[in-house]
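Reviewing the structure listed below.
One protein chain omitted, others in place.
Letters A, B and C mark the chains as written, and numbering starts fresh at 1 in each.
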Amino acid sequence: MLEQLSWKVGGQQGEGVESTGETFAVALNRQGYYVYSFRHFSSRIKGGHSNDKVRVSLKQYRAITDHTDVLLAFDQESIDLNVKEVREGGIVIADEKFNPKAPDHVRLFVVPLTKIAEECGSAIMKNMVSLGASACVLGLPISIFAEVVEERFRRKGQKIVDQNMLAIQRGFEYVKELGGALPEFALKPADGTRRLFMMGNDAIALGAVAAGARVMPAYPITPASDVMESLIRKFPKVGGVVVQTEDEIAAINMAIGAAYGGARAMTATSGPGLSLMMEAIGLAGMTETPVVIVDTQRGGPSTGLPTKQEQSDLFAALFGTHGEIPKIVLNPATTEECFYIMGDAFNLAEKYQCPVIVMTDLQLSLSKQTTDPLDLGRVEIDRGYLASESDLVPTPQTEEFKRYKVTETGISPRVFPGTKGGIHKVTGVEHLESGRPNETSPNRKVQMEKRMRKLRGVELPGSVVRTGDADAEVVIVGLGSNIGAIAEAVERLRADGLKVGHAHVHAILPFPKGQLEAAIDGAKKVVVVENNATGQLRHLMAHFGVQHDGIDSLLKYDGQPFLPSEIYQHVKGMF
Amino acid sequence: MLEQLSWKVGGQQGEGVESTGETFAVALNRQGYYVYSFRHFSSRIKGGHSNDKVRVSLKQYRAITDHTDVLLAFDQESIDLNVKEVREGGIVIADEKFNPKAPDHVRLFVVPLTKIAEECGSAIMKNMVSLGASACVLGLPISIFAEVVEERFRRKGQKIVDQNMLAIQRGFEYVKELGGALPEFALKPADGTRRLFMMGNDAIALGAVAAGARVMPAYPITPASDVMESLIRKFPKVGGVVVQTEDEIAAINMAIGAAYGGARAMTATSGPGLSLMMEAIGLAGMTETPVVIVDTQRGGPSTGLPTKQEQSDLFAALFGTHGEIPKIVLNPATTEECFYIMGDAFNLAEKYQCPVIVMTDLQLSLSKQTTDPLDLGRVEIDRGYLASESDLVPTPQTEEFKRYKVTETGISPRVFPGTKGGIHKVTGVEHLESGRPNETSPNRKVQMEKRMRKLRGVELPGSVVRTGDADAEVVIVGLGSNIGAIAEAVERLRADGLKVGHAHVHAILPFPKGQLEAAIDGAKKVVVVENNATGQLRHLMAHFGVQHDGIDSLLKYDGQPFLPSEIYQHVKGMF
Amino acid sequence: MATVKDFRNDVRPNWCPGCGDFAVQASIQRALAAMGKEPHEVAVISGIGCSGRISGYINTYGFHGVHGRALPAAQGVKLANRNLTVIAAGGDGDGFGIGLNHFMHAVRRNMDITYIVMDNQIYGLTKGQHSPTSAKGFTAKTTPEGNIENALVPSQIALAAGIGFLAQGFSSDVNQLVSLIQQAIEYRGFALINVFSPCVTYNKINTYDFFREHITNLDQVEGYDPTDRAQAMKTVIETNGLCTGLIYRDDSRVPYEDQIPGFQQTPIYQADLRLDPAVFDTFVKEFA
Partner (left out) sequence: MATVKDFRNDVRPNWCPGCGDFAVQASIQRALAAMGKEPHEVAVISGIGCSGRISGYINTYGFHGVHGRALPAAQGVKLANRNLTVIAAGGDGDGFGIGLNHFMHAVRRNMDITYIVMDNQIYGLTKGQHSPTSAKGFTAKTTPEGNIENALVPSQIALAAGIGFLAQGFSSDVNQLVSLIQQAIEYRGFALINVFSPCVTYNKINTYDFFREHITNLDQVEGYDPTDRAQAMKTVIETNGLCTGLIYRDDSRVPYEDQIPGFQQTPIYQADLRLDPAVFDTFVKEFA
């Protein structure tokens, strides 16, 4: 019996690969399994190979595996491209229609998927047939699909629901007759705990509404668009608004306007959009306007690899705007964290009155995964230093409210337009405490120092989470969605008796120098694992003065996320 | 007698302060003096205090001084704001009209500037009167102004020329009668060598035409606009074109299009424009299109201090675009270098087929200064690896020319549209050797590595110029226009018997790690002198692995350039 | 009730003496006072340029953003506080050069905002480059041999983009301008007032006299009906855009904020941001 399973479905983009994977994953998630899925797709709408890999286990993993146990193929290309990773003795289920061929190391089940589907009512149900076939192999009852099928097709009527269930059943039976109910592929039963199943972008959208975000101007871009699309459906219930703007420059400036106006405002984009927002990010920094920008990283540079994994916007996020501003950059690693971090992002933005960039990566943003219950009660809303009644200027106002009052912390009181006694000026030009433009040297120094002081010496708590052996010989440093692959590698390395630690970075600005130093202290070697070509996080460590003699990089920039085995092997070789 | 002189003229913006300073400076430059001028102005058209400080000497200096010997004031505000820096016993020449008051430490000459000017024909000639007054104090004959006045007013007729010369003469005589021909203020005569007098922006424009730049799309912005305005006047003579585009995004994309089309193309901007260009800079990197971007830095962040000195775009220039591209960043320090560096910039852009950013700062871009003869013969044009006839594909072309051919150096042959047998594709998406989009992992790795290989391990010769004591205890590291203030401080420190060296950085990408290490090798202490608040160059040293235990920063971010004395004092304190 | 004085502050504008923008500033102040607005009920959101400094010179809330982006920022402010009187303002370069795309889309979106452009056919603050509204042949720093691009006519563009309120003013006619600004603010939807506001320093062609000579004042055109779009279009074509007064007005439009699904009357900035747990549960259920 299997403790965990790697299942994959492949076919042409647009022929139901995604929905097949999704149905399978949701059904298993509802049984109490931990499910982690990863989509391979390309920047086109229909056609081209696409696949969806689903990992199912009794314990939580947040990485895909290098091998596949069961491969479901809708065309020969899907076999050709993926069969290498099917393990010795693994299963390939393929449609009879294309007369599939597979190498000897796998067991091929040829099933007339399309034909059975047609018999049940329509060829498009071939994915249902394939799900039934999978269930048989894995020793799962087809009833696990009933709920999902019902939900998915309810709108189309009971007949369609029934036809789909029939297709599943027929697929199951066909494989059973082929002798496909293999005990060694039977999945150990799960405990039935119902958890959530979502991708990082879903969690970000949920987190944003929970955090009080109410204005979200944005421009579509892969892999960020879901955040906008999800908020469009949620905001009508809470009085918020999404504006699909003409471009990213409008989006960020509108968000800044809304934040100045008193809303919690955000936008979401990916690399190309982030690059376009650079000027306005500087404006937010200079005008001390709290605004939250989600950057869902994808393969760069330029249009690059729009549907592939990468973590190469770190430098741009930290250093992209001209001139110098205080800024915060957060790096969630899991779906749960995507949810809670949105609250932190808005609280930090309003506490420090500066732009906050929340960086995910494509794998985190788009991989649907089992997610712990999200606790709304844990989301606090703290709007920072707002002017109290007594701070306001008596009306009629003959002088401005001191929006940029020089304080010890550098943080000044905010007041929103519409407030009596709060009139002040805001400008991207250097200014006085009142916000009036002023270019004199002494004032410049005072205001520049005031702004920079806000984050000087600050390290956000929990910026680095250190797990594994306290007395590790090797510490692996990572960020973002690599958390799963690293954790799994660490588990295996420790099982081999090696002393290994894992320092995961959840915020890169303010740079957690102290926390990172503590996390790697005593290690003989440090390896920084990143999905980019230049070792950006590693360079940031040097940049901010984290020193270590035995530091090295493990980089991957081919558009694919790390596999646990790649990290395992690399680190093993370091001992 | 004076070996050098600090002279300043102050008044309301728009009342001729600039032309007074310019006439004075040009006249003295033509006598063979070295002249260095610096304008203090603000982001408005008329009104507001403005001044022009001119340093005249027998030896070349490229910095202003902290003191002033002679102050010419058109209003009381000019006295109030500037008299502090007039040295004990220094001169203030002021217009009788406003009944000027000055403190005791200076000698005040009240001259009826406006009244005399009116008598000569028009009140606007008060600046000429003031020049005559200055000449008298400095023991200069008024004939030194004849040529400049003639050139300036020729178009308006001989009568105007004569009136202006008369105004100068009357000013001279008036002060003479006041006893203002002071031997201790007489300037030592210069040798009459005729040198050039120009600002960095002039030199950049000249250098660009000499280097073969023929297409320059740009959008106006202080302090970059002169580059465009100067090229607009020159290009008709060489068949080039300046397009004033709708914004900076259009400018850079048009430049990229032109470079792809086979022209040497450039644009010029300042911080806000640079931020807007980030996405397209990534496109140039990805498509390997040579394009030159001049960034004339000014005070940031955001609109910031548009007319003030700063060097705070280093991070943005190096790291601003999302994803990872090869890129070159050059940092000229003098007008001569501004000229020659444009040739280097285009040659490097075409050699490495990547964007090149030439960074100046406001002081370098706008300070008019004595400039050595510019030698066109030294400007070479090397267009890099262009496909030869034999590289081209036989026509009719059934396959693409391999524009992105994987080579050992990473550099591939270029061919321009219009060429028979050269058809290929160009895209910001990851691509094959033919330029066709391709997102597969193996190809991605190959192409990413090919691009990054172009500059791997490269250090541009002359990136760091080391002067001063070879066995220096303290090495001062600087860049851009700070060269003059540092050089002068070093001269004084060495005169004090201290061992001091100066390492000036003329290119920050590829980062000259080896050259910088060599330059600071053996020094007990290193101080990095920068016009910014966060110590960007110092951080870059850490970022790229230049290590030194005794490294420190001297920062200035109040909008003013460094004074030699500030650096002198700081470094003196380090011993 | 607030008077004109209450809309003044003690900042001396740094415009050149004689600049057309003084009249625009005064007109806004007079219009606001005449309408009985209180200073804190108004926000002026401006771009970068000589004209862009206007938000600093009026005693209301003021936001001076980046070049060309006054409209996106203004729309954001309006979304956060729909009760606020939001005036966006800037120059012809700011609004019709770098910012034109935002203008076109702001028109389509139709939020209840008044946009005042100080159109001087030049880039003033950067010292005299030609602007998108500079005429063909116009000489400026960047067109020493004459402009070779065709001028953009803001009124034609605005009508083509489907604007619901279009007016033009002239700095020499403050009374008309005050009245237009009042009407524009009262109009429920996006309103453009393009003001011929001469730059006395850099534009020696489009001077006060030039406009006095060339402008058709629609207030004085017998029978001109500003609710007739076809006539409006004809007029701005025939006058090549050189007309003042209310050019077009369509009162049937519904502003964007009134059409947003589920949008509340209480401005967002005053709403309780805490999420109702019951609503949260319905959101989460989708992923259960």
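Here are some notes:
Criterion: a residue touches a chain if its C-beta (ideal position, glycine included) is under 8 Å from a C-beta of that chain, and two chains touch if they have at least 3 such contacts.
In this text, all values refer to a predicted model and were calculated from it rather than measured experimentally.
Across the entire complex, the residue among B:425, B:524 or B:572 in touch with the chain not shown is B:425. When the missing chain is restored to the complex, the residue among C:33, C:71 or C:151 that touches it is C:151.
Which of B:253, B:303, B:482 or B:560 touches the hidden chain is settled by the complete complex: it is B:253. Screening A:112, A:236 or A:550 for touch with the missing chain picks out A:236. Among A:4, A:43 or A:76, the one in contact with the hidden chain is A:43.
Screening B:67, B:115 or B:234 against the full complex identifies B:234 as the residue touching the chain left out. In the full complex, the hidden chain is touched by chain A at residues 14, 42-48, 219-222, 225, 228-229, 232-233, 236, 242, 244, 246-248, 272, 302-303.
Although one chain is not displayed, chain B still touches it through residues 194, 196-198, 202, 206, 209-212, 214-215, 217, 234-241, 243, 245-247, 249-251, 253-265, 279-280, 282-283, 287, 371, 374, 376, 379, 381, 395-398, 400, 416-429, 435-437. With the whole complex as reference, residues 98-101, 104-105, 107-110, 132, 145, 148-153, 156-157, 159-162, 229-230, 233-234, 237, 256, 259-261 of chain C touch the missing chain.
Heads up, the rule we're going with is that only the chains that are shown with their structure count from here on.
Here A-C and B-C are compared, and the pair linked by more C-beta contacts is A-C. Inter-chain centre distance (chain A to chain B, centres taken as mean C-alpha positions): 44 Å. Mean C-alpha positions place chain A and chain C at a centre distance of 40 Å.
The distance from the centre of chain B to the centre of chain C, each centre being the mean of the chain's C-alpha atoms, comes to 37 Å. Residue positions 48, 64, 66 of chain C each touch two or more of the other chains.
Each of the following residues of chain A touches two or more other chains: 249, 279, 283, 287, 427-429.
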